[in-house]
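Every protein chain of the complex appears in place save one, which is left out.
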Amino acid sequence: MLNISDLLEQIKQNPYREIVVRTPHTGVVNFADIKQGQAVHGPEGQWKERSGTRLATLTRERNPKPIYAPEKGVVDKVYSEYENAFVENATPLVTIRHHLTREEVENIILREALHLFRAPERAKYYFTPEIDAKMKSSDPGSVVIRDGQELFIMSRMKRELPLYYSGPEGVIYAIYFKPSDNVDADAPLIGVCPQEELPNIKEVIMRVQTEWQEN
Amino acid sequence: MDNLFLKRIQSLRDRLSYMQDIFAGKHADSVSLLLQKLDEFTEKVNNDSLTNPYDELVALEDLFKYVEARLDASITPLDKVRIVRHPQRICLRDILENVYDNFTEVGGQDEHSIDPSMVIARAVIIRRRGKKRYTQSVMVIGQEKGHGAEFRNGGSVKPWGNAKARQFMRVAETEGIPVHTYIFTPGSFPIEDYPGAAQQIARNIYCMAGLRVPVVSVISEGGSGGAEAIGLADKRLMLSNGYYSVISPEGAAAIEGHCRGGERPSQELVEKCACNLKLTAEDNLRFGYIDKIIQEPPLGARSYHFDFFRQLRQEILLATDEVVLSAKLSPFKKIGVSHRNKPGVNLDEMYMRWSLTQSAKTRLVKKRQNKFLKLSREAAVDKRPFLTKALHTLDDLVMTPVNEFKYEFYRKHQRKIHAFLEEAENEWDVFRSWLRKPFGKQEEQKVKEAVSSELTSLSTWSDGQRHKRWNYLSPRYKIDQAVTCPNAEIYGCPDLWGPDLFAEFAGVCSNCGHHFPMEPEWYVRNVFDVGTVMEFNEEIEAGNPLEYPNFDKTIRAAQEKTGCKSGCMTFEARIDNIKVVVAMLMGTFRGGSFGAAEGYKFVEAAQRATKNRYPFIAYVHGTAGIRIQEGTNGVIQMPRCTIAVHRYIENGGLYMVLYDTNSFAGPVASFLGCSPYQFAIRSSNIGFAGPGVIKSTTGMDVPPHYHSCYKAMDRGHIQGIWDRRQMRHNLIQALQTIGGRNLYYR
Partner (left out) sequence: MENPRTELSGHRVLVGNRGEIAIRIMQACLKLGVAFTAIYTPEDKESTHVSFAREHGGEHGLYMVSSYHDANELMAVADVSGCTAVHPGYGFFAEDFRFARRVVKRDRKMIFLGPSWKIIRELGDKINTKRLARSLGVPTVPGSDRPIYDEMEAENIAEDVFDFQLQQGIDHPLVLIKASAGGGGMGIEEVDDIDQFRSVYRRVRNYAARQFKDEGVLIEQRVTDFNHLEVQIIGDRSGKNQVHFGTRNCSIQSTGRQKRLEVAPGFDPSVNEYNFDANKVLDAITQYSLTMAREVGYDSVGTWEWIVTRQGAPFLMEVNTRIQVENGVSASIARVKGQAGVDLIAEQIRTGLGEPLGYTQQDIEFEGFALEYRLIAEAPENNFTPWVGTIDRFRWKEHPWLSVHTQVPKSPYNIPTEFDPNLALAIVWGKDLGELKERGLVFLKELELQGHNAAGEPMKNNIAFLMEKTPQILKF
């Protein structure tokens, strides 16, 4: 059985995550008025409809694109040497020290508690249309899958292949991939929880909710 | 002290706090004087040191009366807004109890109602002639503010509340009893759930435009669309301290002061806007949008003003009688009206029947429609030369009967002739094929040879324009610039190149299909047959009827920017050779706001379509709503244009609405939303109030894409969503299938 207290303690030792904000493509960078030590926020609102703090503007082909902070945190470093310079794709602009949120901690602990089904190879993954429809129409954590079920479509090198789930029967409790992004081999795709263990998982979440202080 | 005595003191306290509220800090000396006197008096009461309590109380009451009367003269428009919203203000239930002799509330008991903000009641009035008593029934419909009771939602009616109102207007029509509506609303509640705020108001207005019973309405708080939902009446009375406006002064000030996200405009700005909006009863009487002002007691009618209720009853009876009389062809009509308008007449003792014959009902409706159609013309700037106007009138006189002959008589008989000819042709074909039979074999052989060469050699193809060129390209195509699709985050759309996007792609993202807004010209030139667009009435210009400060300049700037004189372009055109009349609301002209000039042109266009028997298309490139700087001159376009559309449709016309970009508020809640066929261009938004307005009026956060056309279709507000590039094709298809063979008129 998982020792939640130990895990939590471990996380509490270093409750931060460093986020490096990089350019999504080439262009000329102009930083917003941000300084080291300044607090920034990520997208806000009930539907995350308000964007985060603007960190910089990246202009490419006369199209200025704002770059926002993805999460709440404190600016650790601004790469101001790039001010007004043309930079390549994936150039670091700002690093943010982000205090883990309750949800993130939950996720870290759940990764230990859930059965993880991992990507067999580096590829893009999608749910099969039936599963996708089910996921969209039902509550999170209620879609049950069985061993050997066709669950994913794996897409790489312009070819698509079905991928079958192997592992205990249970509900899809967590999803760790985005359909548009490549997933590395062995990275987890989903976290599955056998139905009889759902109460335990709920307990994990309760524990995190009571013990993790957000600031 | 007895209870009644204490009650009277309490009543004075209420009057004082009311005074404090409505003046919001103004007239502090008067208020503190009264407060001091009242406190002294109460002190004495408590000490039992009054020598002559009743006399002193009366003296104090007189003082109150005196101060109230004095202050009444200095009431500002914003004070009136506060009066109307005050919990002590009379509400509909007060009226039901005090003006009518008896009533039964329909579909509501306090908070148990589909919408407690809308109260419906069957009420009776008992009148006498000599010894005989006559009971007259009316349908009373109105918003209930309930002296501030929370469940009444301040009289802000939800869509289903308005639907209930419409339902019982129809009931009244069936029963043949007059409708009395009482308008106590700051505006309708801006939610889109079915039947939808805007769409339901539109249905209500459309219904009232043709309601075949007398309608009298009384306005206390006339908040724009919410007021119009039950406001299209034969006679509109207004309480002297009421307001009737396109928008609340706070709302106007928020726009004027460019306030964003919960920011509040300054009090001075609100006060200024309240004045500029010309929302008082006097203003509206001057414009002709109400028929009469009912004088209230000083500082506004409250529940204990029983004289006022008696007066209101007389006015209501008079108005209803007058409406009924006006529809009758009675020789005593004139006498009846003047008789009733004599001072000191008690209408309770002058019974007259309120039922009407079928022909009188038709006259009633026509009269109501004409009355509204005539309104607000002076509020637009008509620069058409005199000759044009004269010709227009002449043309009307001549062509109306000509067309009537053409369509009513000739068309009917033409069909019979056609049917005969068709039959004859069929017979001839049969005969001919019999004649040619012996030569059949030879032809078959020839056909075979032709086949193999047809499969391998070049065929003729007249329609070989594979790379269709648009007739009009957005000027933005000339700018070498990348453009980010708003859906890039969700669908991963790469940045588009402006010259591709705004020319070949017709403003459509090649990845996700998002439609970027295009210029109105794009539609005019790419949807209709080339060279067939003929604009009319372009000389009717948007003006500044309220003389709103600095607004002349703003309008001139918009005219220069767009090259148009108003936000509505009306034209005749052909599409696949089908003649149509189009009214286009242009989002580029002051956000597509709709005022008197636009309404004028829209009504004229509808009438032109009626006269010529053409389909009538309202293409809404975009509209932000009624132009607030025109005040009620703008609001009145809601019933006006709906009436024009009502007449057109009832005459058998095909009226289609097509929304693009953003269409909100008044126009959607009236003459657009009432169309049975409403379509939308992809990526458009349709609704009653924008997210900002919803947030500021209701405090609710609005989910993203709340007003998107797909959501609008999910809710049943629109009938289809079109790709811009297919608009011409879809329009032709719609005209052919909805209009049928006899396209324009049923």
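Just a few scattered comments:
Note that the chains are named A and B in the order they appear, and that numbering of residues resets to 1 at the start of each chain.
Following the convention adopted for this analysis, a residue touches a chain if its C-beta (ideal position, glycine included) is under 8 Å from a C-beta of that chain, and two chains touch if they have at least 3 such contacts.
All values reported here derive from a predicted model rather than from experimental measurement.
Looking at B:109, B:338, B:358 or B:456, the residue that reaches the missing chain in the full complex is B:456. Among the residues A:70, A:92, A:120 or A:188, only A:120 touches the chain that is left out of the figure. Checked against the full complex, the candidates B:53, B:107, B:176 or B:499 give a single residue touching the omitted chain, namely B:499.
One chain of the complex is left out; on subunit B, the residues touching it are 451-452, 454-459, 461, 464, 466-467, 480, 482, 494-495, 497, 499-500, 504, 723, 725-726.
Where subunit A meets the omitted chain, the residues involved are 24-27, 60-61, 63, 86, 88-90, 120-123, 156-159, 161, 182, 185-186.
By our rule, only the chains that are shown with their structure count from here on.
Subunit A and subunit B, compared by their mean Cα positions, are separated by 48 Å.
Here subunit B touches subunit A in the complex through residues 479-484, 492, 495, 497, 701, 703-704, going by the rule given at the top.
Note for the complex: subunit A touches subunit B at residues 45-47, 49, 60-63, 65, 180.
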